[in-house]
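Only a single protein chain was left out; the remaining protein chains are all shown in position.
Just so it is clear, A, B and C label the chains in written order, and each chain counts residues from 1 on its own.
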Amino acid sequence: MGHNSFGNAFTVTTFGESHGPALGVIIDGVESGFKIDREALQAQMNRRRPGGNPTGTKRNEIDELSILSGVYEGYTTGTPIAMILYSTNQKSTDYDHLKDVFRPGHADWTFFKKYGIRDIRGGGRSSGRETSARVAAGALAMQLLAKRGISIQAGTVQVGSVKTENRNWDEADNVMSCPDRVAAKQMIALVEQVRSENDSIGGIIECRVNGVPIGLGEPVFGKLQALLSHAVMSIGAVKGIQFGSGFACASMRGSECNDQRTQEGFLSNHAGGILGGISSGQEIVFQAAIKPTSSISRPQLTVNTNNETTTLVVEGRHDPCICSRAVVVVESMVAITLLDLYYTAFGKN
Amino acid sequence: MGHNSFGNAFTVTTFGESHGPALGVIIDGVESGFKIDREALQAQMNRRRPGGNPTGTKRNEIDELSILSGVYEGYTTGTPIAMILYSTNQKSTDYDHLKDVFRPGHADWTFFKKYGIRDIRGGGRSSGRETSARVAAGALAMQLLAKRGISIQAGTVQVGSVKTENRNWDEADNVMSCPDRVAAKQMIALVEQVRSENDSIGGIIECRVNGVPIGLGEPVFGKLQALLSHAVMSIGAVKGIQFGSGFACASMRGSECNDQRTQEGFLSNHAGGILGGISSGQEIVFQAAIKPTSSISRPQLTVNTNNETTTLVVEGRHDPCICSRAVVVVESMVAITLLDLYYTAFGKN
Amino acid sequence: MGHNSFGNAFTVTTFGESHGPALGVIIDGVESGFKIDREALQAQMNRRRPGGNPTGTKRNEIDELSILSGVYEGYTTGTPIAMILYSTNQKSTDYDHLKDVFRPGHADWTFFKKYGIRDIRGGGRSSGRETSARVAAGALAMQLLAKRGISIQAGTVQVGSVKTENRNWDEADNVMSCPDRVAAKQMIALVEQVRSENDSIGGIIECRVNGVPIGLGEPVFGKLQALLSHAVMSIGAVKGIQFGSGFACASMRGSECNDQRTQEGFLSNHAGGILGGISSGQEIVFQAAIKPTSSISRPQLTVNTNNETTTLVVEGRHDPCICSRAVVVVESMVAITLLDLYYTAFGKN
Partner (left out) sequence: MGHNSFGNAFTVTTFGESHGPALGVIIDGVESGFKIDREALQAQMNRRRPGGNPTGTKRNEIDELSILSGVYEGYTTGTPIAMILYSTNQKSTDYDHLKDVFRPGHADWTFFKKYGIRDIRGGGRSSGRETSARVAAGALAMQLLAKRGISIQAGTVQVGSVKTENRNWDEADNVMSCPDRVAAKQMIALVEQVRSENDSIGGIIECRVNGVPIGLGEPVFGKLQALLSHAVMSIGAVKGIQFGSGFACASMRGSECNDQRTQEGFLSNHAGGILGGISSGQEIVFQAAIKPTSSISRPQLTVNTNNETTTLVVEGRHDPCICSRAVVVVESMVAITLLDLYYTAFGKN
């Protein structure tokens, strides 16, 4: 399988560069006869799109999906679904100053070394814009999971020094998808301050999944947490992932960390909903560490293509904090992974 | 590909239950003409084996490898290598008290629900003993990587409240593989105390890889950190993973987190040696969170196969802290992943 | 991997229905820095397109490729290449008479039973038009193989009773790609006669590959003939395949069939260029049996969606003999398979 594909029973393949004529995704393995909710699909796209969020970039792009195949009179046919995002704005002039110099913290140095060629227009394939294709596939997967009673919700729980222990998911309809209305406002204020300082800042996204039946995931290499980690760590900004008590387990005793059970159910969820790599029927909970975006308008040391030291100020309108827009990418990768496992374990009916 | 296999160009398939007649691994895709160092192979096996480590279980097992195929007169032939560990001690009486009851924090509840059948002998396929087959494959992969100048070293950097910031890897020849001789002693003392209290304790393992050329890993879904996370998170005891600054990124600014570069090289390594999913030539560094072992000799609430609440004290000689033995499993999964990527990127020569 | 994908190191994924808005292909794994010859690409497309060949359908379609990604200033970048064929003529009225009835010999009965849904427009995904996407990928693969000295050429060697033993490949620039100018004329005459009788006719395509280095193909399940058979038998019209002496081997003795060798080279090529599943450096030769096209304008018994017996005359302008257009599809599937194996065995340099 190619490296731009993910999944077996439900396979997602993305293509396209940030400033090329189009980005897209091929979704193979979808059950036939499912009525796609186009509005819900677009709503997820809008959560990720640039300009749709005050804490993100000021660039304004409309991510409108064209469906080229696999759907007939609104219903899936069981054949591969191609969804395309045509670029409406391919202005590459913003990138001229990057032509011969590598952005610190950015993929363009390793890409150049690996491929010996450089598409300077916005990062090419390593651009966050590639994730829009994943969101299209993920939004469809979420609909197919919802039909089976499975719901996925991610939100920002930390930005820099602003951190919340509250999990009032009813309040998560803010731009940070933060389950704490007060903390959300503080996060937004912090992001604006960081933006004014020409800097960026990191955070933590938490994701919870409800309604997963017992039995998703396979022992050994196909453990549920392993597959979810693969999926979520394939998002460029993510630097770490932890399930349940995660890194806090390092300080815990077994007598504290084990989730005891009575006939009424589990008494705690330190495991994060997975036992032995298989879903236990509890809520699945994990956190992802999000690094500060690398493109900042501050002078930084770097090298050019001749390996000479130089100083770079990245121009353009970049995201000071990617959490608000990455939330839906996390949800999408989780949905893609879970639907693949669901199809594998229980078939497509 | 089956769920008991991992890798494409270098494919590892494990089989066998903890108390069955044998465990083993099939290694497919190894280059031909490589002379295997059998002693080095066995040395890695010994680092993992029960009874080989004072901080682990007191059960004493000899993990002696039989090679059934793929090697002719000491050299690899390019055909699949089968390595088998025959069980010398299949005593299952220790497990009679677990026949109708599920251990808290253990896989046997989800396995029973998923497969409708239960092999009570030591956890069957979910047992940590399965990892001995991975270590056999990983030890071979480490030799093949060493030939290419790549070295992998993991060690314990935290057990409960004992934590070290030192990284004196010359001192790591202690039973914890801890890069701090003094901390190692404190860790061992803490583990002994925990054992005497019939409890267990968690920790953190750090792994560093040197000599990786620029260019391992693929954009999008095959990012190096994504594949390593899949590999390491497939170890049962691991609850989280973070690369470079990891979760600390949540509190960092871009101006601090970006690794600036001059013509002499990078000025820092917050990224952990990976940019855009591709190795940058820097040291690759990550940490894995290890949960306390679930089998403890303290009374805990659980249910039996009739879903009636009961109290269980797990008997037998279990590991109070798995870090010391898991270190080599982490190294093995990293080696398997990197060799697979190396073969893919650069071929087998 | 999804069922609409083929290959590992070089992965081709097709999508699109015959009368949908577009057909396309995603090509993943192409080396970077290769200059694509757009004219040669289009030339292969033209060999397959409807209306481009007097022995084929009279429908006239222009198969013009749009490249959406993976190419920058004419060179491949190493990222996935998306090629799209937008439909210029989506007229579905020809198919109204097929709405409730299944064509004999056609896929629409099994598709309806498998998916429970029916896209009557031209066969949907099972249409021969899907192969245009394969030809786009195959034409690129042929360029990448040519760079490595490997050439693929297929031609018609039998149509009905017209059969040739001549292999004058210099003469193959006729519409049948037949390596015998005289036989080609007889084939064309026979096809015209069959068309006038509202019938169709089968044939045999032969393919030869030159310049393949020793060592392509893997023992056991990845034998070169097994992978080529998978590839070629995935073309809808192909009902059989044979390598070298093929079915004639059934009547041969070992002393006759073995290809003896002296220091000057092999004395014969009954094996068709493959020994033990691995290319031997000789010319690879195989034949594919092509069935008569199923859509004919003669009354035939069939059933409708209520499983009532009825008689159907398929209307529209269909191919009386698909050989002339299938030749390039065979070449394409061979090219895709060989490039995948070449990349696997020798890397992308």
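Quick note on the criterion: a residue touches a chain if its C-beta (ideal position, glycine included) is under 8 Å from a C-beta of that chain, and two chains touch if they have at least 3 such contacts.
What you see is a predicted model, and the numbers here were worked out from it, not measured in a lab.
Of the listed residues B:Ala43, B:Leu68 or B:Val313, the one in contact with the hidden chain in the full complex is B:Leu68. The residue touching the chain not shown here, chosen from C:His106, C:Arg129, C:Arg208 or C:Lys348, is C:His106. Within the set C:Ser18, C:Thr79 or C:Ser294, the residue that contacts the chain not displayed is C:Ser294. One chain is missing from the display, and on subunit A it is touched by residues 8-9, 79, 219, 344, 346-347. Interface with the hidden chain, as seen from subunit B, comprises residues 1-5, 7-8, 11, 13-17, 20-24, 26, 28-29, 32-33, 66, 68-70, 72, 75, 77-82, 84, 114-117, 119, 124-125.
Taking the whole complex into account, subunit C touches the unshown chain at residues 1, 3-6, 14, 102, 104-111, 113-114, 125-126, 130, 158-161, 194, 199-204, 214-215, 218-223, 225-227, 229-231, 233-234, 236, 239-263, 267, 271-272, 275-280, 289-296, 298, 300-303, 307-309.
We adopt the following convention: only the chains that are shown with their structure count from here on.
Among the other chains, B has the CA centre that is most remote from the centre of subunit C. Taking each chain's centre as the mean of its C-alpha atoms, subunit A lies 39 Å from subunit C. The mean-CA centres of subunit A and subunit B are about 27 angstrom from one another, to the nearest whole unit. Residue positions of subunit A touching 2 or more other chains, listed in rising order: 3-5, 8, 14, 114, 125.
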